[in-house]
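Report on one structure; see the data block that follows.
Here the complex is missing one protein chain, while the rest keep their positions.
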Amino acid sequence: MNQPTPIQPSQVPVLALGDVLLVSLQGELHDGMAEQLQHDITQRISTSRVTGVVIDISGVDIVDSFLGRVLAEIASTARLLAARTVLAGMRPAVAITLVELGLTLRGLVTALDVDRAMELLSQGGS
Amino acid sequence: MQWSGQASATSLPIGSDADLAWVRQQVRQCAAALGFGLVQQTKLVTAASELARNTLVHGGGGRVEIRPLDNGRTRGLEMCFIDSGPGIRDLELAMTDGYTTGGGLGLGLSGARRLVHEFAVDTEPGRGTTITAVAWVTQVPASRPGVG
Partner (left out) sequence: MTVSEQDAAESAPQVVSSFLERRKEQVAQRWADAPLFRTVFTVSRDEAVEACKAVLEALSEVAVSGRLEDIAAPGFGTVRDQLGRMAATRARGGSTPAQIAGEVAGLRGPAVDLLLEEFADPAAPQAQECVLALTLLLGTLRLVVMETALDANAELIERQRQQLLEVATPVIKLWEGTVAVPLIGTLDSARSQIVMESLLEAIVDQRARYAILDITGVPTVDSLVAQHLMKTVAAARLMGAECIVSGIRPAIAQTIVQLGIDLGSVLTRASLSDALAYALGKQGIEVSRTDAGASAR
């Protein structure tokens, strides 16, 4: 079998919608990219007025313990910088797998999709 | 357990981040071709990701052999992760939830074991580690479309 064609080493797009950062994860995410993302988001929160972060993972077909840890750390770091994080759009198969894996991401606020996540952030509730 | 030994294994190197992504893709393709459902595919790919990362981080790299199985009743997929790293000194401890030496969540081995049907670790300090994980296609009716 041949060496893989490297999968899009592109940057993860981080969009600013008012004071909310919208991060859309898509497809394969290399470990290095995930760590880079964590760094980027922290930078953005500390340098601009950000009160919320929405991470859309509807395009992600697996979350393993590494990515799970990165997501949890993004949320904790954001919290320290006074921004709230909502994880949106997890697929059913991914949710079932994470629970079997033993990763319930208790510290993370979740939403069905980006709309609901935005709603949650604007309500200012939990 | 028995299977016909006709199926050939695919061997993939594990030496970098990009290799992990490639392993995930190959396992996904193989599982889909064997008839695993979406949830089972996701579990298998996640287990492969955990174990491949274990090979990379703790074994200093190695390879994975992916082999389709057929026991006459159902089809399955075997994944063998092989490294010649330092081995695991305390297997029981390494298999405990939350135990980590690699800075992760400590769910790699113990979590992967829960995602497959059969799981075996063969390790010897100084001689490397081989982790074998097997999953079988389970015939579960597809979830009902929509609700009434």
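Points worth noting:
Per-chain numbering from 1; labels A and B assigned in written order.
Following the convention adopted for this analysis, contacts are C-beta pairs under 8 Å (C-beta built on N, C-alpha and C of every residue); 3 or more make two chains touch, one makes a residue touch a chain.
Not measured: the values here are computed from a predicted model.
The hidden chain makes contact, of the residues A:Leu29, A:Ile55, A:Ile74 or A:Leu105, with A:Leu105. Although one chain is not displayed, chain A still touches it through residues 87-88, 90, 92, 94-96, 98-100, 104-105, 110-113, 116-117.
One rule holds in what follows: only the chains that are shown with their structure count from here on.
Distance from the chain A centre to the chain B centre is 25 Å, each centre being the mean of its Cα atoms.
Those residues of chain B that touch chain A in the shared complex are 10-12, 17-22, 24-26, 28, 38-39, 41-43, 45-46, 49-50, 53, 97, 104-105, 107-108, 110-112, 114-115. Residue ranges on chain A touching chain B, taken from their complex, read 1, 4, 6-7, 28, 30-32, 61-66, 68-69, 91-94, 96-97, 100-103.
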